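Part of the complex only, each chain left as placed.
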Amino acid sequence: MKSFEFLSKKREEKPRTCGITMVLDKGLGLETANSLMDVSGEYVDYLKFGWGTSIVHEREIIKAKVEMYKSYDITPYTGGTLFELAYMNNKLEDFFKEAHDLGFPAIEVSDGSVNIAHENKLEAINKACENGFEVLSEVGKKDPLLDKELSLDERITCMKDELSAGSSLIIVEAREGGKNIGIFDKAGNAKEGEIDYILNNFNGDKLLWEAPNKDQQVFFILKLGNTVNLGNISSDDITSLETIRRGLRGDTVGKI
Amino acid sequence: MKSFEFLSKKREEKPRTCGITMVLDKGLGLETANSLMDVSGEYVDYLKFGWGTSIVHEREIIKAKVEMYKSYDITPYTGGTLFELAYMNNKLEDFFKEAHDLGFPAIEVSDGSVNIAHENKLEAINKACENGFEVLSEVGKKDPLLDKELSLDERITCMKDELSAGSSLIIVEAREGGKNIGIFDKAGNAKEGEIDYILNNFNGDKLLWEAPNKDQQVFFILKLGNTVNLGNISSDDITSLETIRRGLRGDTVGKI
């Protein structure tokens, strides 16, 4: 039972089909992460082992963290850069096998740092699905200059094709910083016109917006409602985001 | 015994009547918070369960955290937004009862997000005291536009009335960010003239300044001495603030 339950506004419970929260783990200790999930794990749907971080950690620790997150009904998955490194090194088969052995039920497929032809990315999504993984795929480049070369229409085409290829969710890139990338300008403000255009042409329930900063989270929730899917949430901000979604923090009190 | 004790500058010990530190808990795991208090709990006087965070956490965890903090002689209290939500929903009696059952010795009364008539806020402070709570009350609005409508004289009138109504400390709003709010400008710099004006008209020992950023903490300590009461301190910065207060960090070495 929750405390102050008479003040609670309900939200869809797990497994959620919308209002999804994806959290970034950039190297938490196992016990610290466990302590955090004990208080707020029910508000985490997906947990990303950021970029290539898993490569520098012991197998036993990664396995233990994956199991721990799963025990809270969270889907842990490998960061997109890890896929890209495997692709670049012609090690996709080894990558699928190792991700499976470590217990990951899902992986991210992206081309943010490595050039991958559109058909090859779609094929990789397809292969990952065949290997039994849920696939989240990301659209956008990590380099702001390269990212700007991608037109909105090109992004939307990618989204549609990747969804058809088997992705369960399409991630809109914003990195850990959330500035000067994708739909965010240099100050981290969202470009509302671009978001509207995307949503006029693609099913918003299949999008997961990376929104690492609080103002961005508030923006999306006030604009699109608390059923919006948000990602790259810092592990420090899990509870904060849940309260913003429910109108329990100043920014959204009386507005949800 | 402390390490390097021969270099220590003493500070008033608990229970402190000045030089109070209020820390913001925005959803720490129980074990992580306990580990942190074990190293630095003696420097924490008040511990705020931020805004409505308690609502989304299990009763058993909130109770355990409240007990844990109390075991370090810290006064845990409920965030102001929680009070406002209860007020808005006509659930003040339930709120007092639940806060009591969970073990909170204190609550915050504020009107940062919800419109509450001045007399009603005073009455709520009074009722909370009658219900056995220590009351910290906050002056200021969370929305910068609304906050700017409050004149300095109005703020001071509120402070005086709330103190008379039973508040033990008056909190000067600055949120978690500390920018473009209350006595801080858009860059987070303190408006010194306003602070002076307040202190010329109100007892500074009864004020608790929210000062989430290090530069703000240094500013207040250099201006008003290390007996200034400071709040919304990040749990990461407890030790840092104590060293700033004692002239043990570069910013204040030789100046305290």
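Annotations
The first chain written gets the first letter, and so on, giving A and B; residue counts start at 1 in each chain.
Going forward, contacts are C-beta pairs under 8 Å (C-beta built on N, C-alpha and C of every residue); 3 or more make two chains touch, one makes a residue touch a chain.
None of these values were measured; they are calculated from a predicted model.
Note on stoichiometry: the full complex in this file contains 3 copies of its one protein sequence, with 2 placed in the shown coordinates.
Heads up, the rule we're going with is that only the chains that are shown with their structure count from here on.
Spacing of chain A relative to chain B, judged by their CA centroids, is 34 angstrom. On the chain B side of its complex with chain A, the touching residues are 26-32, 50-59, 61-63, 81-82, 84-86, 88-89, 91, 94-95, 98, 102, 112-114, 142-143, 175, 177. Those residues of chain A that touch chain B in the complex are listed here as 1-8, 31-32, 34-40, 43, 214, 236-240, 242-243, 246, 248-251, 253-254.
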